[in-house]
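Here the complex is missing a single protein chain, while all its other protein chains stay put.
And then chain A:
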Amino acid sequence: MLASLLGNPAVMIMTVGALVGIAATLVGTFLVLRGTSMLSDAISHSIVFGIVIVWLLTHQQSGPVQIVGAALTGILTVFLTELLVNSKRVKQDAAIGLVFPLLFSIGVLLLNLYAGNVHIDTHTVLLGEIGFVWLDTVTLGGYEVPQSLLSMGAMTLLNALFVGLLFKELKLATFDAALARALGFAPGVLFYALLLLTSGTAVAAFDAVGAVLFVAFVIVIPSTAYLLTDRLALMLAIGVAVSIASSICGYGLAVRLDVSIGGMMAAMTGVFLLLAFLFGPRYGLVAQARERRRQRHLNESRNLAVHLYNHEGEPEQGEENVARALREHLLWSHERSRRAILQALDAGHIQRQGELLQLTATGREVAREILEPGRR
């Protein structure tokens, strides 16, 4: 059973894809909320330098030592960036843009010079090749286990442990770093730990999705979840669900259309983002448009109540407080007047007395609250 699952390329590809998404989402959520998600772009590029150096030293591309070694390059990127920012001669975004292309280009040059005949080439550096993850296996307890599955599984577990154990600390440090520091929770250390895990995840995911696509998983998935909820814990849970869905849909579509599997998975994260952007329950465009319309209609009936209140009991009441006046005095369309009257009737703000629109006690209260907000 397990052997057949492990030997099934489709299952392995989708599992690794989902794990890349989950591991990336766990750290990416905090990066996105902190407003430093583009650091992940810098990290995922500069680890190429680390991977090549580690490969030159150990002639191994994967394994725990390799992951840690290459991940340190990610931290080096962040460290160099902050060094430049602190010099006050370069702004943060420019500093990021200075550091990672340097490390990335050195990495690519070293690759050209020394690794011409191995399977890390510039194409896979950028996009990875998730379609082949099942080919590179190691034997573990009698099973042939894909290398990528092991490293991604380990990183996902590590990230989940980190976020699970330090959820409260990460939340506080991300929301209010000053309070976190005042209460003694080293937010700087937490942040560097988060970045180290991001680097490690980038290294582990490198075979599968390369340096560029990785960013989609770190940034796009948490951004999608952010549009769908108001709770941090739910944001992480939704991120996990979107990761799994992107991987499965991405694989299915890629096979059908015969295109890059990793690319399609990343594209699917974008599709989910678009869906959330359009149809999210509270922040989606559709929901917001509907909410604005509801507000407008509500204001019409409130406007009506105020109008009736202002003329109530006055000699021209018979002129003003009739349906006709809404069209002639307020210059409302026929449809708008009818809608406002109907809504006010439904809400029990007014009642009809022949032609006259008569405010009820509730309606009078509504008008008073609008006109004299400071009362009570």
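Keep in mind that, in the parts below, a residue touches a chain if its C-beta (ideal position, glycine included) is under 8 Å from a C-beta of that chain, and two chains touch if they have at least 3 such contacts; residues count from 1.
The rule is short, and it goes like this: contacts and distances are computed from a predicted model.
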Which of "Carbon-monoxide dehydrogenase medium subunit", "Imidazole glycerol phosphate synthase subunit HisF", "Metal ABC transporter ATP-binding protein" or "Rieske (2Fe-2S) protein" matches, in UniProt, the chain that is not displayed: "Metal ABC transporter ATP-binding protein"
Option from A:Leu2, A:Leu83, A:Leu165 or A:Ala289 whose C-beta touches the chain left out: A:Leu165
Contact with the hidden chain (one of A:Val125, A:Leu150, A:Leu232 or A:Ile350): A:Leu232
Interface residues of chain A (partner: the chain not displayed): 33, 35, 88, 165-169, 171-172, 174-176, 178-179, 181-185, 226, 229-232, 234-235
